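A protein chain is absent from this complex, but the other protein chains hold their places.
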Amino acid sequence: MIPRYSRPDMTAIWSPETKFRIWYEIEAYACDAQAELGVIPKENAEAVWRARDVEFDVARIDEIEAVTKHDVIAFLTHLAEHIGSEEARFVHQGMTSSDVLDTTLNVQLVRAADILLADMDKLLEALKRRAYEHKDTVRIGRSHGIHAEPTTMGLTFARFYAEMARGKARLQAAREEVATGAISGAVGTFANIDPYVEDYVCQKMGLRPEPISTQVIPRDRHAMFFATLGVIASSMENIAIEIRHMQRTEVLEAEEFFSPGQKGSSAMPHKRNPVLTENLTGLARLVRMAVIPAMENVALWHERDISHSSVERGIAPDATITLDFALNRLAGVIDKLVIYPDTMLKNMNKFKGLVMSQRVLLALTQAGVSREDAYRLVQRNAMKVWEAGKDFKEELLADPEVTAALSADQIEEKFDLGYHTKHVDTIFKRVFESNPL
Amino acid sequence: MIPRYSRPDMTAIWSPETKFRIWYEIEAYACDAQAELGVIPKENAEAVWRARDVEFDVARIDEIEAVTKHDVIAFLTHLAEHIGSEEARFVHQGMTSSDVLDTTLNVQLVRAADILLADMDKLLEALKRRAYEHKDTVRIGRSHGIHAEPTTMGLTFARFYAEMARGKARLQAAREEVATGAISGAVGTFANIDPYVEDYVCQKMGLRPEPISTQVIPRDRHAMFFATLGVIASSMENIAIEIRHMQRTEVLEAEEFFSPGQKGSSAMPHKRNPVLTENLTGLARLVRMAVIPAMENVALWHERDISHSSVERGIAPDATITLDFALNRLAGVIDKLVIYPDTMLKNMNKFKGLVMSQRVLLALTQAGVSREDAYRLVQRNAMKVWEAGKDFKEELLADPEVTAALSADQIEEKFDLGYHTKHVDTIFKRVFESNPL
Amino acid sequence: MIPRYSRPDMTAIWSPETKFRIWYEIEAYACDAQAELGVIPKENAEAVWRARDVEFDVARIDEIEAVTKHDVIAFLTHLAEHIGSEEARFVHQGMTSSDVLDTTLNVQLVRAADILLADMDKLLEALKRRAYEHKDTVRIGRSHGIHAEPTTMGLTFARFYAEMARGKARLQAAREEVATGAISGAVGTFANIDPYVEDYVCQKMGLRPEPISTQVIPRDRHAMFFATLGVIASSMENIAIEIRHMQRTEVLEAEEFFSPGQKGSSAMPHKRNPVLTENLTGLARLVRMAVIPAMENVALWHERDISHSSVERGIAPDATITLDFALNRLAGVIDKLVIYPDTMLKNMNKFKGLVMSQRVLLALTQAGVSREDAYRLVQRNAMKVWEAGKDFKEELLADPEVTAALSADQIEEKFDLGYHTKHVDTIFKRVFESNPL
Partner (left out) sequence: MIPRYSRPDMTAIWSPETKFRIWYEIEAYACDAQAELGVIPKENAEAVWRARDVEFDVARIDEIEAVTKHDVIAFLTHLAEHIGSEEARFVHQGMTSSDVLDTTLNVQLVRAADILLADMDKLLEALKRRAYEHKDTVRIGRSHGIHAEPTTMGLTFARFYAEMARGKARLQAAREEVATGAISGAVGTFANIDPYVEDYVCQKMGLRPEPISTQVIPRDRHAMFFATLGVIASSMENIAIEIRHMQRTEVLEAEEFFSPGQKGSSAMPHKRNPVLTENLTGLARLVRMAVIPAMENVALWHERDISHSSVERGIAPDATITLDFALNRLAGVIDKLVIYPDTMLKNMNKFKGLVMSQRVLLALTQAGVSREDAYRLVQRNAMKVWEAGKDFKEELLADPEVTAALSADQIEEKFDLGYHTKHVDTIFKRVFESNPL
């Protein structure tokens, strides 16, 4: 976890305090279920809830762990200090440490996913708002970084919206994948504990029982979760790269918001760096790097080995905290992104009218000019624009061979931007109304 | 593509012949739609279908491409050689190459997914059959590679079944993700073509229209697809590793099927190597390596750059062909896996009865012996097993301090395997009947 | 291997013909050494060389393998068909298949490295030539994609040269790493073969004996090799991205060479796409994806498992063939890159003189103006450039508060480009003469 790239709510999920709180709840609910089954006395189960409002002392638990070399035992020992040794004697009965650890991890991942889903909603809202705001703001579409045909800034936002909406749907699926818990004992056979306890605890913790576990919950679920975060991070990078391109000096179609008081802004007005989206590009790499280790974690030996554990201590907090920070940063960037429609037009017309050359070529052909002749006509006028900075439309209108095939009106019509934007509403309807992922 | 790790049906999807066939169909359907809209003459659309039964000549198309330096133009030129230049003049009108290329890629990925889904069905069937066959075949469960508590071979197969069933559900979702097509023109605005053409072609090709495309279909869809293959490959590795462990000389609880005639089998009966599952371990790495490049492909510049293309030329065939081969190999391995129940029992009893020490410890405590004393009692008898090869149960029965707390029957009961298998049916019901992913 | 991204010499290294040729040489040299030791008869060793000029029949060997299920035995059987069964009976004696396979792989990797090193020389030569050609071609340096201070195009080429020179040194080291062979028997103990045979064969094949092998040559060597290719591919991407940026419509400081006859070039002169460097960006991803699997290959079980084998069948040819193709493509791109020095100047002066604002700020401070005042003075003139398109120098010269602190000459001097290029020769000397990696 890199403090400067973290937000408190997500960080809190991964704190020792939260972890012990979840451990406590799992143990307490398990006691309730065991008492209900008659396996342990009801009063012992009730006694556990006396610690309901306790804030567990992390330093004290660490101290005990230094002796016992076992984190769950250390916690249980500390719990007994609160509720009494005698009362605590049935806590954890029939359970194995992994029952607590794995169920807790999934509770944390589910909560992390919920925060990320809320982040995505915020981002989606910003993208939608900016899409409608710039639905008709014409800019040049580019393939290969080269001017192609006109599009609109609204379409750019709309496609990011559609992509993030897909990301959200994937995250919801990934959240479901990890929303399972297991209280199934040493190798998952329920030898020492009734499946009812698992059912009960899972229901209380907002999880489904893992249909079949070993000592651990199978790690393909987690691999899918982190892979999904990796895809979302890549979509985030996609947006970040677009903005970085838009802000580069020669393009300058947009800028990350720059507060008026921000130092240096006006003495070097040309030097406003897209540092937020550059940062997001790097953060995407950080999120993505969790994917392969999470996949390498799947193939555990027999009923479990513990190689996955150190990996998850790293990637589970790191990937979720980083992505949470990044999605929020991105939502803010989108929300306040300064758009320069005039520059968009200016850029589009850099080579006066030349982006329409293909349309003119087509029109000439359709007007009966042979392909070869049409090509020659377009070429000789295009070169005047390219080499001598002339205006393409004017050159065409002044070329008798061209005007022999196309009327002035027809030529004018080829330069009508409305031709390119006529289906924007259709696309917006698809994206924002039908919502077909 | 590594020939020895490929199967013909999947390989065929990625052949130039198949590619050109799909190109042809897209172009032909697009003409139909254009004719319906009145954009091109009906007879021209109909003329395209004259090539319906043509096998396109890949060498000829390559020859043309060597001149035109453009694959789609080369194909269209060749198509015109079949249906006549005049008739072919409206083919591809208003479309951009990517309309054909991207829609084709997704048709291929969908077909590849369908083959993979069938592979998974085959694997699932084998896993289920072997699970029921060995539902009650007891073996020792292991955590950390160390004996823990008994489980059954059926549970092992059942958990692989559950994991692969999740994999299948993920693949179905990933298939849906890439089942889109786009016929939207140079930058995705439909400037030169009506959205109806896209609708029509997609419906004919078994795809949904991409709600919003640029020049290309957004690559987050493909990233998700390859990430999903990576997770499935990791689950495959999980199964492979289990079998490799089972076959190692000291364990020998199972062996990959070894045909009686296979050279060397009987002169060195101890030297039957689990080469198929070792191979699958490597193939899992090969499938997984597509994941990161697929994610790096998402952030294309503006309306597209072509960096993704070379990556996909590699990973799309390679990852699908390899996984198809691997899943089939794995289904075969599972189907014929030779299981040795006797060795399983022998292994479990390696330290005669010692795996029950924890149960005895618990029983002593429950019988009122203090934790310290119970521990001491178990320890002194356990050490006789560990160091002198004694039988744990017999030692306990001969220890008066133990028998003072537990009757002979109670001690016997702690060594009853039925204790560990009593919930196997419950778990099987969860996995094979309720099917809760 | 993607045919369109491959070159014949590198591809030939990975052909079955080459592989069998190397197998043959290893076996033949091993026989020579064995004969020298007196282990096998001299005439049998000599007989093996009768096949010296044979082109082994791959189809025939495959046919035999289909029966024997063992590639090395199939080859030996085929060899016997050429030199006679009786004469061939001592071939391979005391050796294990891996002795042949692993030594062969390293011969192939060494040869592949030699081709790649030659590729890099070609690229280095092109970079050096273009660096000197454009040593003094001034362009704006950019941080964050935003104009910063002037630099020269020659410095850009020079830094790519320096980076690739480092890459070459790394590849030389990686080549040394894999230049080992092993003829050490089933588990590397030389139980059945004298170490002298290993010495002899390695010396003949241009390798060093592996100091300690198991059944296989340790895979950390190969991991390092592929990691090194990954770093070189990333450097290649670095150059590719620079060119793609330079070619984008708004920048247009360079273009990939576009042959005059290339279709579409002059009817759409604005639409020359940097497809080669985009392609190189994708190829970099393909090379890089070999890195992690190569690292996952290191941890083989005990004296070997065969999981690495399928991975290497994929990545060894793919990564080397792709990188060979890519380095050559890049050398060609650099060699013929069209540079537009005029546009470079035009871009630099987009905001007339504004890139010098920081220098002016510094000069004012050094002239005794307080930081606050200096900032205010620069700011008010900068804003006239930014908002009203004025010329920065002229505004400064017309601002009495500025001229009170700095003379006209002093102001002029701040706009002298020579200030920025004065150390270019020093840097060139460092890069091209001292060559301190």
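Letters are used for the chains, namely A, B and C, taken in the order the chains are written, and counting of residues starts over at 1 for each.
One rule holds for everything that comes next: a contact is a pair of C-beta atoms (placed from the backbone, for glycine too) under 8 Å apart; a residue touches a chain by one contact, two chains touch by 3 or more.
Bear in mind that the values here come from a model prediction, so they are computed numbers and not experimental data.
So which shown chains sit in contact with the chain we cannot see?
A, B, C
Sort through A:I306, A:V338 or A:A408 and give me the one touching the missing partner chain.
A:I306
Looking at the full complex, which residue from C:L300, C:A367 or C:M383 touches the chain that isn't shown here?
For the chain that is not drawn, the touching residue is C:L300.
With the missing chain put back, one of A:T228, A:T281, A:T320 or A:Q358 would touch it. Which one?
Here the residue in touch with the unshown chain is A:T281.
Could you tell which one of A:M10, A:M289 or A:L406 touches the chain left off the display?
A:M289
Write the list of chain B residues that the hidden chain touches.
140, 142-148, 244-245, 247-251, 266-275, 278, 292, 296, 347, 350-351, 354-355, 357-358, 361, 375, 378-379, 382-383, 385-386
Touching residues of chain C against the unshown chain: what are they?
Against the left-out chain, chain C lists 141-145, 148-151, 155, 158-159, 162-163, 166-167, 170, 173, 177, 185-192, 195, 208-209, 211-215, 218, 220-221, 223-224, 227-228, 230-231, 233-235, 237-238, 240-242, 245, 281, 284, 288, 291-292, 295-296, 298-306, 358-359, 362, 419-424, 426-427, 430-431, 434, 436.
Suppose we count only contacts with the excluded chain; which residues of chain A make the list?
Residues touching the hidden chain, for chain A, are 2, 4-5, 68-70, 244, 262-263, 273, 275, 278-279, 281-283, 285-286, 288-290, 292-293, 296-297, 301, 305-311, 313-315, 318, 322.
What we mean here is this: only the chains that are shown with their structure count from here on.
Report, in whole Å, the distance between the mean C-alpha point of chain A and the mean C-alpha point of chain B.
About 25 Å separates the centre of chain A from that of chain B.
Quick check: what residues of chain C touch more than one other chain, meaning two or more?
As it turns out, chain C has residues touching two or more other chains at 244, 273, 275, 278, 292, 296.
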